[in-house]
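Complex shown without one protein chain; remaining protein chains in place.
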Amino acid sequence: MNDVASVAIGALLAVPALSACGLALLSSYRLTSRINVVSAGATFACAIWLLFDRPAPGQYLFVDDLNIVFVVLSTFVGFTTSAFSASYIGHEIETGKLTPAYMRFYHAMYQSLMFAMNLGLLANNIGLMWVAIELATLTTVLMVGIYRTHEALEAAWKYFILGSVGIALALFGTILVYMSAEPVLGQGYDAMVWTSLMRQAADFSPRLLNVAFVFLMLGYGTKVGLAPMHAWLPDAHAEGPTPISAVLSGLLLNVALYAILRFKMLLAANAAAIAPGPLMVTLGLVSLIFAGFMLYRRDDIKRMFAYSSIEHMGIITFAFGMGGPLANFAGLLHMTMHSLTKSAIFFAVGHIAQVKGTQKIADIRGLTESHPMLGWGLVVGVMAIAGLPPLGIFMSEFLVVSSTFARQPLLAIPLVFGLLVAFGALLTRITGLAFGEPAGGAGKVEASFVPLFAHLSLVLAAGLYLPSHLVAWFQNVARLLG
Amino acid sequence: MGNLSFDIAHLFAGGLVLVSFMLLYQDRMSGLINIFTLHAVVLSLSVGWQAYTQRAWHLFVTAAIALIFKALIIPLSLRRIMVRLRIHRTVEIIGGVGVTMLVGIGLVALSMVVMLRATAAADPLAREDLAFALSVVLLGLLMMVTRRNAVSQVIGFMSLENGLILAAAGAKGMPLVVEISVAFSVLIAFIVIGVFLFRIRERFDTVDVHQLDQFRGEYR
Amino acid sequence: MALIVDLAAQGAQMIVVLALAPLLLGFTRSVKARLLRRRGPSILQPYRDLLRLLRKEVVLADNASWLFRTAPYAIFAATWVAAALVPTFATGLMFSWSADLIAITALLGSARFFLALAGMDVGTSFGGIGSSREAMFASLAEPAMIMIVFIVSLIAGSTQLSVVAAHMLSHLELRVSIGLALIGLVIVAIAENGRIPVDNPATHLELTMVHEAMVLEYSGRHLAVIELAAALKLLMYLSLIACIFFPWGLAPYGAGPRDMAFGAVAYAIKLAVGGFFLALFETSTAKMRVFRVPEFLGAALMLGLLGTLLLFVSRSL
Partner (left out) sequence: MSIMVVLWSVGALLATSVLAVAMTGRIAASRIVYALCCGVCLLLLGAGVTHLGAVAETAALPLGLPWVGAHFRLDALSAFFLTVINLTGAAASFYAIGYGAHEQHPSRVLPFFPAFLAGMNLVIVADDAFSFLVAWEFMSLSSWALVLAHHHVAENRRAGFVYLTMASFGTLALLMAFGLIAAPSGYAFAAIRAATHSPWKPGLVLALTLLGAGSKAGLVPLHIWLPLAHPAAPSHVSALMSGVMTKVAVYGFVRIVFDLLGPPAWWWSLVVLSLGGVTAVMGVLYALMQHDLKRLLAYHSVENIGIIFIGLGLALAFEAYAMPSAAALSLTAGLLHVFNHSVFKSLLFFGAGAVLTSTGERDMEHLGGLIHRMPQTAFAFLVGCIAISALPPFNGFVSEWLTFQAILLSPQLSSWGLKFLVPAVGGLLALSAALAAACFVKAFGVTFLGRPRSEAAERGRETDRFSLAAMFVFAALCLVAGIAPGLFIDALAPVVKSLVGDRMPAQLGIEWLSIVPIAESRSSYNGLLVFVFIVFSALVAAQIIHRFGSHALRRGPAWDCGYPDPSPATQYTASSFAQPIRRILGGVAFGARERVDMPAPGDARAARLDITIRDRAWDVLYTPIARGVEFGADQLNQLHFLTIRGYLSLVFVALVGLLFVVAAWP
């Protein structure tokens, strides 16, 4: 059976890589967008396969309880986003914002991004993981700049510079981890392989690990979008095509977070090393509160939801920083729910921006009246992202807050404060967007609502009921995370 | 062998830090490019020496890449960009040279403390190497922070990368994949930057990032 | 048999209060006139007034509603019931268990509620003035009354008037709180009955009216009922003061006709004394400005609160 699994893991990488090459050559956007969907779907199918049947860890790639969560999640969101992208991009072509030539580029880049993310998640080697994440950054940079407007270029430039610095810091951290492992595992390849690193982590030099973690936290933290390294995130979300915003928020941030989690586990396994929790908790809280306040002054709808992603990444980082089975479970759940919800919101926002012809919040009003499906979809999405039940994020917030309050009541206060601040901002905005006298374009939406409502119903279902398999799986991962 | 090889490695790595300081000090565009060339040369010497002492022949490739790519091609293209964009003026250093240098010295001290404490168990060569590498990284970052001009920021970034390569070279037995990936990333980084400069050139008269910053997508 | 006696006693009390109320009013008026060196009308004049009003036709404002026509009866009924529940000549009457002091206060509140509504029904400016001022007075008088109830019931351990009277009889003691309660209750009684210095029942001077302003639109039998209710209310307050603070002579529960007769005589004397002091007080003060009244009533409230606090504290010593 392992052979089939090995094929699946290979296909997980090969399908996007091959499609990327293929799509770069084809020109018809109708065809390419369909191929894009099909190949993303095939990738997702491979991920599902891996869920049930895992290959033995190899030198370069491996599958374990932790990364399979991320793989399934990101291939799923990648798949739905590609479906959304098909209808979104069609509109962009019709309005002439993008030309077919750019379309080839766009789809190729989309698949390269999928490839890079899958590689990053499956890599059994800290160097390989680094390379993959760097590749993912580069592809997204290119996609953010695709509209070639002043703002888009600037956003891409900012993303590129800050991302490069971040990735450089991460590389330094990676080298330091190697250095700390090298005396134990010996020179060479072994000292960079996750499976061997984790086995021997207790014997590594703790001080070196400390320094390494600082660099990794800041480096990959830049990718996660944690404040104060967040600056690239809002602009990149706002200026790129909306499917990319969805992928950025729903996937790329998670991949970077995955890297941090891996290294956190490494540190946690070394008793003498500095506890990684407090640093993550601090950065998480800073991001949460900072983003909460930033939400108030946003007048661009996509930028606002980008800040909301920062906020949620803050919460997730906080939860993982708190550690323990409950908080880790909450963190995982929150991450899953956030990916689904945030991408759903971006699906809605993409269509909204298209029908209204603007991204300015002040120019969009009364959506539930002019476009009920989009409007209520957005309302439900925002309620979900604001952590209201019965939607899924409430469950994770419930666990985060209550477990924090039981263990560290003082930490719960800034946490709750941040949540409330962010809630106030989101509520003000959604009231203005969804209600009141309609304003802005009133044209019909030519959109498929399937991805949007699929995500939202998943989020709703998860808020009410989690299948016991999923729970057992997440609990297992939570225990793994320590 | 021991002492001499150590001294030479020390010399090169220390030299790299020194050159980083020179970069920090330099406020003229052409001077900056020249010094960056020097930086790359010292790096390649350092990496080469590491390759020799570690008997890690693949490191020579890295050294060669550093030498050819960073010491030759990049300075040349930067000069071309300078000419084409008519950037000859001096670069403003935020906070003045004196303060920047002081901060730089502080950073070097910090990296010494951090690294020497952290690597107490490792062999002295690696320790020195890492400490210097960290200094170079921090100084490169400092340079990016204190310069307003895009080209000098790029140079700052590249000196930072040099620090990384120094560290990677110092890490004994680090698999080849890392060097290649570093070179690869530098390559891509440069290409993309080039594309960007080109695009920006296409639309604006300057690559002065400061003017790009005027617009944040939102108005105050 | 006992039931019939009880019923009879209760009925007797109801008729007694109804019969005595105009008399008390007439008595007070005539004493007042005498004090002012006037001869004044006969002591029976209120009866004549009532009869005259009853015989007259009712002139109803065009837009008066059903509420306007039913309110007099509601007011009258509530007041009558309240008055009937206060022990006059005997305690432990049949229905005295059905409402305690708090309920009696609230019953008067119901009467006032309807009166104030009736004042607003026709939609004239004077009616509104009356209702609004009455509401203000009441909003201070009622809490004051409740505080007095607190004092009394804390001393007697009950809010039942019969029990209170019995307790006062058997545990005669001087307490500061009782004094405070007495003063407070007198103030409340003056305000509630619209007597000088709070209101002048004899005036129709526009801006000083309170009670009269509310009933300005009433005429004929409606007015008669309201006037009777007002007289009943005065009687009730005097009975209340008498019953709580001067319970001497009250026939106990299950007493024979002799005790009852004695109680009745004592009650008449108490009423006369009360009426006399009321007249004396009214002739010796001047009416105060409307916005001084809250201070006057506030004093009662404070006295009540003070008395309650003293009791709460002294209980624990």
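As written, the chains take the letters A, B and C, and residue 1 is the first residue of each chain.
Everything that follows uses one rule, which is that a residue touches a chain if its C-beta (ideal position, glycine included) is under 8 Å from a C-beta of that chain, and two chains touch if they have at least 3 such contacts.
On a predicted model such as this, the values are computed, not experimentally measured, just so you know.
Participant: If you put the missing chain back into the full complex, which of the shown chains would it touch?
Facilitator: When the entire complex is considered, the left-out chain reaches A, B, C.
Participant: Would you mind spotting which of B:I73, B:V97 or B:L110 touches the chain that isn't drawn?
Facilitator: In the full complex, the listed residue that touches the missing chain is B:L110.
Participant: Thinking of the whole complex, not just what is shown, which of A:L23, A:L138 or A:V401 touches the missing chain?
Facilitator: Touching the chain that is not displayed is residue A:V401.
Participant: Just one of C:L216, C:A251 or C:L271 touches the chain that is missing; which is it?
Facilitator: Touches the omitted chain: C:L216.
Participant: Just name the one of A:P57, A:G357, A:P390 or A:P414 that touches the chain not displayed here.
Facilitator: Looking across A:P57, A:G357, A:P390 or A:P414, the contact with the absent chain belongs to A:P390.
Participant: If I consider the whole complex, including the chain that's not displayed, which of C:A138, C:A165, C:A264 or C:L278 touches that chain?
Facilitator: C:A138
Participant: For the chain that got dropped from the picture, name the residues of chain B it touches.
Facilitator: Contact residues on chain B toward the absent chain are 94, 107, 110-111, 113-114, 117-118, 138, 141-142, 144-148, 153, 209-210, 212-213, 216, 218, 220.
Participant: Residues on chain C that touch the omitted chain in the whole complex?
Facilitator: Contact residues on chain C toward the absent chain are 14, 54-63, 65-67, 73-74, 76-78, 80-81, 84, 95, 97-100, 102-103, 106-107, 109-110, 112-113, 116-117, 119-129, 131-133, 135-136, 138-143, 145-147, 150, 153-154, 157-160, 163, 204, 206, 216-217, 219-221, 224-225, 290-291, 294, 301, 304-305, 308-309, 311-313, 315-316.
Participant: Extract the touching residues of chain A with respect to the undisplayed chain.
Facilitator: Interface with the chain not displayed, on the chain A side: 157-158, 161-162, 165-166, 169, 207, 210-211, 214-215, 217-218, 222, 228-229, 231-232, 234, 274, 279, 290, 293-294, 296-297, 366, 368-369, 383, 386, 388-390, 394-395, 398-399, 401-406, 409, 412, 416, 419-421, 423-425, 427-428, 431-432, 435-437, 463-466, 468, 471, 475.
By definition in this document, only the chains that are shown with their structure count from here on.
Participant: Please identify each chain that touches chain A as well as chain C.
Facilitator: The shared contacts of chain A and chain C amount to nothing, since no chain touches both.
Participant: Cα centroid separation between chain A and chain C, in whole Å?
Facilitator: Taking the mean C-alpha position of each chain, the two centres sit 78 Å apart.
Participant: What whole-number Å value describes the gap between the mean CA coordinates of chain B and chain C?
Facilitator: It comes to 99 Å between the two C-alpha centres.
Participant: In chain A, what residues contact two or more other chains?
Facilitator: none
Participant: Mark out which residues of chain B touch at least two other chains, giving numbers and ranges.
Facilitator: none
Participant: Quick one: in the complex, what on chain A touches chain B?
Facilitator: Touching chain B: residues 125, 127-128, 130-131, 134, 138, 141-142, 145, 148, 150-151, 153-157, 160-161, 164-165, 167-169, 171-172, 174-176, 178-179, 182-183, 186-189, 191-192, 205, 207-208, 210-211, 235, 238-239, 298-300, 303 of chain A.
Participant: Using the touch definition from the top, list the residues of chain B that touch chain A in their complex.
Facilitator: 114-115, 117-122, 126, 130, 133-134, 137, 141, 144, 153, 157, 160-161, 163-164, 167-168, 171-175, 177-178, 181-182, 184-185, 188-189, 192-193, 196, 199-200, 203, 209, 212-213, 215-218
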